[in-house]
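Supplied in structure tokens, the structure appears directly below.
Note that one protein chain of the assembly has been removed; the remaining protein chains are unaltered in position.
All chains are identified by letter, namely A, B and C, in their written order; residue positions are counted from 1 within each chain.
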Amino acid sequence: MTRARIAIIGASGYTGAELVRLVTSHPRMEIAALAADRNAGKAMGDVYPSFAHMDLPRLVATDDIDWSGIDLAFCGLPHATAQAVIGGLPRDLKVVDLSADFRLRDAAVYAKWYGHEHHAPELQDEAVYGLPEFYRDALKTTRLAAGTGCFVVTGLMPLLPLCEAGLIDLDDIVIDAKTGITGAGRSAAEWKLFSEVTEGTKAYGIATHRHTAEFDQELSKAAGREVVVSFTPHLLPMNRGILATIYVKGDPEAIQAALAARYAAEPFVQVMPMGEAPTTWSVRGSNMVRIGVTPDRRPGRAIIVSVLDNLVKGASGQAVQCANLMLGFEETEGLMLAPMFP
Amino acid sequence: MTRARIAIIGASGYTGAELVRLVTSHPRMEIAALAADRNAGKAMGDVYPSFAHMDLPRLVATDDIDWSGIDLAFCGLPHATAQAVIGGLPRDLKVVDLSADFRLRDAAVYAKWYGHEHHAPELQDEAVYGLPEFYRDALKTTRLAAGTGCFVVTGLMPLLPLCEAGLIDLDDIVIDAKTGITGAGRSAAEWKLFSEVTEGTKAYGIATHRHTAEFDQELSKAAGREVVVSFTPHLLPMNRGILATIYVKGDPEAIQAALAARYAAEPFVQVMPMGEAPTTWSVRGSNMVRIGVTPDRRPGRAIIVSVLDNLVKGASGQAVQCANLMLGFEETEGLMLAPMFP
Amino acid sequence: MTRARIAIIGASGYTGAELVRLVTSHPRMEIAALAADRNAGKAMGDVYPSFAHMDLPRLVATDDIDWSGIDLAFCGLPHATAQAVIGGLPRDLKVVDLSADFRLRDAAVYAKWYGHEHHAPELQDEAVYGLPEFYRDALKTTRLAAGTGCFVVTGLMPLLPLCEAGLIDLDDIVIDAKTGITGAGRSAAEWKLFSEVTEGTKAYGIATHRHTAEFDQELSKAAGREVVVSFTPHLLPMNRGILATIYVKGDPEAIQAALAARYAAEPFVQVMPMGEAPTTWSVRGSNMVRIGVTPDRRPGRAIIVSVLDNLVKGASGQAVQCANLMLGFEETEGLMLAPMFP
Partner (left out) sequence: MTRARIAIIGASGYTGAELVRLVTSHPRMEIAALAADRNAGKAMGDVYPSFAHMDLPRLVATDDIDWSGIDLAFCGLPHATAQAVIGGLPRDLKVVDLSADFRLRDAAVYAKWYGHEHHAPELQDEAVYGLPEFYRDALKTTRLAAGTGCFVVTGLMPLLPLCEAGLIDLDDIVIDAKTGITGAGRSAAEWKLFSEVTEGTKAYGIATHRHTAEFDQELSKAAGREVVVSFTPHLLPMNRGILATIYVKGDPEAIQAALAARYAAEPFVQVMPMGEAPTTWSVRGSNMVRIGVTPDRRPGRAIIVSVLDNLVKGASGQAVQCANLMLGFEETEGLMLAPMFP
């Protein structure tokens, strides 16, 4: 069985490192190139000592990659940079982008939330939204997948089926999300220091977080009308995990039943029995999403809790899931990782 | 200047220990007795090595306290136990109870949420709700103050003025709270182990947490009609701090202005400028509450963030604040602690 | 390729859960039975929600396991209990015990450190010390392997070759070890609460920790004379990882060279270049040991740092490594896990 040859651009970031972890244990992939412009020339084990014992290609500049013979590239660069780099890649190369650059299909919406014109609008048209549970067929034939926002996938998994089925009031969706800090990446900043984060919490980006636009886009598409959500992220003193607490109006029994039915055959989504709520500990290190529905004490309302590991199902794991589809592999190949607890 | 002689019942719990911390640095209080039935006979420094260098009375059984000459007792026992013990104390002794036993004024409501009849309903009638910013005058003359629930005070501080003034839709209040684990006390349980708590989060007691009844009681009283909130607590991997994210319908400008005006003269409450949100780091170890209001992106809605230290303003600090009023001291005496960060 | 059928006794403890994680991803093993006497009847997913989506046998009492057709049992019970249970297992069943029960070959030494006579001294004779890098051949033929102490394997990996080669002063070995809390297991105790562990550290079991006897036994055997070490463990606010800082007298260059040569071909041991020290982050979730040697500023002394994940190479991973040898598999089968960082 031949292996697909994989390049990882932006390998020295956290999503890049997580891709290395996943790809090196994937039975049908092998790493052909690792790119990290600022760290070019270094061994991956110098940038991540956890990989020091592994036989990995040395980091190179993206421009120095020889693309012949490479089947697929993961791109873990920051937004704006990603669109420039991906625009310059060979046209026949399959690409899974993990940035925000190709998630929004409307160039005007992109410009509004990200503050500048999109530099590769033609790729924006071509990109398929990288949520396999909802874009499976399109992902099998696309050459460019747009990795989903980590908060967004956490919220969309329960909300998309409910918007599609008209089971909730589309004008009253509140998403209160809690995240570990790895979603903020590895660049140094005072607010990300251990001394500033441990033993406390805060809300941030209230009503202005960029993932909001992505929520609106996908939920509106599912509902067939405009949906505008309230979304508030919070930073927690932990590395991995997102928990979204979602307040909706609708019949809790119908909601739970619809979700359970929708995801019964999905390998990476588990809907819990009525009244149970999942924890982030239960998904750490894995590609799982777990969803629980509890009736609110006020009739006709439900509280939905959805969890995942932001670096796996929220980023690199989902990217590998997309790549499996794009490469014609089993969708679960290399991704049936048991969560790591404790 | 004579000092009030203080007894602390339940001194080996976390609220008891925090009372010791606060009372020993209070210029007008001195510790006359420390009771902890299971640890009776031990030195406080054996139960809390942080106090090992301090000159403190040895722990005794509550029944062995000589009440003559004691001015006020703090009671940090679990609910149900507290009502039994306080029922047996001298009638002229001032008492600040930190349990849930005297917070609910309606015995039927108590029985519904706590699962048993109240054993001291006459004390229940007598108790004043221990929220000085709203019950200041009554606290000056009562002999029994009922310490407020830690989640409840976090939410009431912003919500009470808004309910009183009719500035928000009373039928659509969502309180999403995040707490450190010290609120759960010092008793050993698997779910409280470091190995089970670090690096993750969960929602718990969804729609059933007992503090809900206390929210309803106080908000209904303020609004002059029944208020039923949605309240969801979450456990965070940290020791101290509660952050409540509150979703309301109302005019954000009017809400922020009303809160700023209401608390302008309150020493322990700070309302932040429009659009700023406080963090739990900013109140750790102090008796402060900080409140921020941000307009939601959906018109006519606001997102309010309220924070405090659950062991101080959420429990022992507020208890000392009540005691100051009951003993005729300056309300701020001994409580102007600077937060400890980092 | 047939898979070995595996039973895990003590599956509801942390080492048991880690075995489930490892065995379910092992290409040549399958779980035939999971035993946990106190949790018998429950689903594994109820005890560890991280496994809730996996198809695992229900927990049973150890006595209810049908041993026919089972090839190997891992036993993750506490010491003393383990020897009783293992004594009652079928004589032809291969067993890897993770407790301290079969580590000490001298019954008198066991009795001294563990406070009671050994109940299965005949098994004690039969057991092979479960350190594959030093007992590989014996492990291939034994039916009982004795899992090593988590601190001990951390220290032995650098010290055994040095004692064998006479490269260090045998009378002056100081092992200062730092560990995460999962080594203390899942049973509830006040000192293990998150609120008691976070944001601080302590030494414990100074000069009396039971792993000391295991150090003495193996180092004396390697040196061919009695070796008595100083060993001090410390508890750190983290879940996984042991870091041992070892102070020895000897030539740093010779020490580093000897270790590098000794482990050049070992898949799970990496000796770092002179002067580099490994971190526990670099081994989390993996079966790796990393060792670094730095010259002390005092001539003729070296400071050795050794790290591993206490639940993997310090317990369950090493147990699987032993099982691979006992079952005739490749020693690395199922164990080439990339560390998980961040």
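We adopt the following convention: contacts are C-beta pairs under 8 Å (C-beta built on N, C-alpha and C of every residue); 3 or more make two chains touch, one makes a residue touch a chain.
Here the structure is a predicted model, which means the values were calculated and not measured.
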Option touching the unshown chain, where C:174, C:189 or C:264 are the choices: C:174
Absent-chain contact - pick from B:199, B:216 or B:331: B:199
Contact with the hidden chain (one of C:200, C:273 or C:328): C:200
Contacting the left-out chain in the complete assembly, out of B:81, B:220 or B:270: B:270
Hidden partner chain, residues of subunit C it touches: 172, 174, 176, 178, 180, 195-196, 198-204, 206-208, 212, 228, 230, 232, 234, 236-241, 243, 245, 247, 277-281, 284, 294-298, 301, 303, 305, 342
Subunit A residues that touch the omitted chain in the full complex: 14, 181-182, 184, 186-190, 192-199, 237-239
Contact footprint on subunit B, counting only the chain that is left out: 14, 17, 20-21, 24-25, 48-54, 182, 198-199, 239-240, 270, 272, 278-279, 281-286, 288, 290, 311, 336-342
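Following the convention adopted for this analysis, only the chains that are shown with their structure count from here on.
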Interchain centroid distance [CA atoms averaged], subunit B/subunit C, Å: 45
Subunit A: positions in contact with at least two other chains: 198-199, 239-240, 278-279, 281, 284, 342
